[in-house]
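Heads up: the structure comes next, in structure tokens.
Shown here is a partial selection of chains from the complex, left in place.
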């Protein structure tokens, strides 16, 4: 099994398989087998050894649990892994066993294997992102004219369109994806340095071997080994955290809009074990959980970047759980929000009626601007405050209250007055901005 | 399997078993079965139902992977878990199925199950702590008189005893354990509140049921449900982080002392996959890795504590991975350091020769104090600086340089001079403090 109940909300089926023991073992095996092939092709080791290593490189034959247990003695899974691989090769062909893991170091295997695992993770994230982005673009277009309350500090404010709100979401995740994708591009590079990063054990054949191996594994090449310079991977982790935060913002908005008292949207949601009437924002909960955890996971990675000399004691050993968790959490949030948006119900009438429920007081700013232009801010403030007070005291709309103020005719035109609380008249450049955000 | 390669250095055999799917499922099953028993005893549900639920409550019969997968739809593993348990009971006795999960809510199960899992985790940590504390006390006693350099900002400073250094470690972990143990004591309480924490579905039988259930499960009782008040669990997580930090400090000291150039101690360590000559501080690396990650895991938990109303959307859903990770990481650090201390080699001669290597300049402070008392700080500074300069320039010891300064006989006695660089004479109250630390 590839994932556990404790982490069940913090991953997806696809990603948990990618970070599973089998997948990670296979990545390490692919690295060793490809290295052997490349070295055989260059005449460094016998072809027969390469063949034997390739033949032994099947994850199923390895006992992940035993390797994990031994790792806690040597401080890395690579030591027991190489021992096990060597034993497997030796069982078939003892001479070939000499050439397992030829001239390299543990971290070369471990880092490269993590890159091989991150590669399909990127593909999974990319596919989900593209689907989510498309769904959001459609949603935004569909609601280009759907008016709703703007809300600031959770209080009603002048109206916006739902299309604009959605466009804000989509532009943010588009920017965040662009950053994350670029970070993947630069981080997915081979690790290949030998004991201290000089490739000394390979004489002068190191760089050529590295190039051939990277090519074979479908990884990029770094200018040099990066055993203790972890900034590329750190940038990937941070970009994942940023993406997840953008998803979290969207999830919080939806969870808030889905409150029964607001009722403007509804996600597909999940049921309750005790309350038959409920539809919970379960998808948003998963995304918000991810956004709660990822900032700290980013910090854990950054904290570990202060690594000693040519190979660290501790900082490096701290990385894997954080990298795996941040990518899986981001993926869980992304999958959840794709599900949420794919099944989102939107209630435009409720959006409109929520504006009306405010009795138009959210247009006080508008009145303020018009009145200040006509008579200066002091008079404007006085008039608006009187109207707001009237509106509250007598349960009238802000417009009615305004109309009732004696000198109002000298300050505002009949047309200004009659449309003062029309949401469509006070959307500013919502549509201009919406289009801009979608075409960023 | 209970743990994965990605997290292999971040747990132990014992703890990974405790947080495994089987263990967690069994904890949830124990909760439901015990609830049914308690409710049957109180006449709330039929005894037959309780028996049927108990009979079905065997983790092996459940498909953890399927539950985890479905959890991603409902936002909690409890919904698919209750569904699966109900199906199991129904298969044997359809009427009894009605009484599964009677009157309670998902979070009651999930939180209580986590407490049931944390209970044996506490026992594991306690045993390791006690072993480590004992080992350290012995080590400190053994080296009560072993002199070594004090080191400040990684530079040589006046001497201490190794026994004092170890006493500092042991006092810190003893304090940290006391905090952590107390935090466990107050956190390990039943969760039992029903939908909104009023136990309304159980009429007025709620509190009595809670008491009986807590008693049966061996958990404490909270005054009231704590669905969104997570401070007790947060205090446990924070205390675990503090304990881990104390272990990290010890690990860093040892890794530094084990540097070949220092060579004052050596941990059992681990080998290298490429360098036959090496003994790596593998145990320290695991502890330092834990200390790198746990601060952020604490932060992740604290960030999630801002939970909405009677049940949170996201904050709660973020908890399990952090709780499981911080406890397991702390346990990994603890087990590693117990192994490290249990096998620690100490080289007192090297400690002494490292003092001598400084040519006595670490006693400049001592000379400064004696000279200032005799002649004021300005003269003292002048004399000491001249001696330091001489010592460096002519590769003589600080004492020799001091003796060579013309007016020195009028300032320091022959006895003072001859013993100026004797470590044993400049240990201050090291032994007093060591004894105090051990008897804290």
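A and B label the chains in the order they appear, each numbered from 1.
Here is the rule we go by: a contact is a pair of C-beta atoms (placed from the backbone, for glycine too) under 8 Å apart; a residue touches a chain by one contact, two chains touch by 3 or more.
Note that the coordinates shown come from a computational prediction; the quantities given were computed from them, not determined experimentally.
Asks: With 2 chains in place and all of them the same protein, how many does the whole complex in this file have?
Replies: Total copy number for the complex in this file: 4.
Here is the rule we go by: only the chains that are shown with their structure count from here on.
Asks: So how far apart, in whole Å, are chain A and chain B when each is placed at the average of its C-alpha atoms?
Replies: That gives a centre separation of 30 Å.
Asks: Per the contact definition, I'd like the list of chain A residues that touch chain B in the complex.
Replies: Where chain A meets chain B, its residues are 1-10, 12-13, 19-21, 24-25, 64-65, 67-69, 71-79, 82, 101, 103-106, 109, 194-195, 201, 248, 251-252, 255, 270-275, 280-293, 295-297, 299-300, 303-304, 313-318, 320-322, 324-325, 332, 335-336.
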